[in-house]
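Note that this complex is displayed minus one protein chain, with the remaining chains in position.
And now, subunit A:
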Amino acid sequence: MKTLIKFTSIVLLGMLIACGGNGEKKEKDQIKVGQKSSTEKKSEPKKQSGTEISAEDALANIGIGPIKSVDVGEGINKEMATRGEKVYNNLCTACHKMEKKFVGPSLGGVTERRSPEWIMNMIMNPEEMIKKDPIAKQLLVESNMAVMANQNVSEEDTRAILEYFREYDKTH
């Protein structure tokens, strides 16, 4: 219990710092704590986590989980993408948006940042990914320690979500 309380306190503290950033535009905010560090944090969020992963390294990372390789091909399987969009809307949108960071990262452009295997492993094996995968670990910190939920998505549906992401990234 104590550990939990400590942990929660740290997270709460983190939130206070993060929220401080709004202080400048809203006159009502009477608490002006740590504005300096929060501005720095906003401009260069990645430096806070300490590890820098290059874009190439990120794309080479296939993550940890059941998916060892995915053959995505060139074109888009329209039917699969449609199914993927439906599953995504049902199971993922409570935490992810395509156009903005919500609870988790914004997913627009994800196929340009991550390997298809990594994306599928993150969906299918989030518990292990956020513990062991360097990118997932970093994202967890950036997401305010909100864990990626395992939604028990089948491999077929996960592949369909990936196809939807690919379609989205090709058309946006």
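Definition applied: a residue touches a chain if its C-beta (ideal position, glycine included) is under 8 Å from a C-beta of that chain, and two chains touch if they have at least 3 such contacts; residues count from 1.
As a convention for this text, contacts and distances are computed from a predicted model.
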Among "Sugar ABC transporter permease", "MoxR family ATPase", "Sec-dependent nitrous-oxide reductase" or "NADH-quinone oxidoreductase subunit M", the UniProt name of the subunit that does not appear here: "Sec-dependent nitrous-oxide reductase"
Contact residue for the chain not shown (choose from A:54, A:69, A:152 or A:171): A:152
Interface with the undisplayed chain - residues on subunit A: 4, 7-8, 11-12, 15, 89-91, 93-95, 102-103, 144-147, 149-153
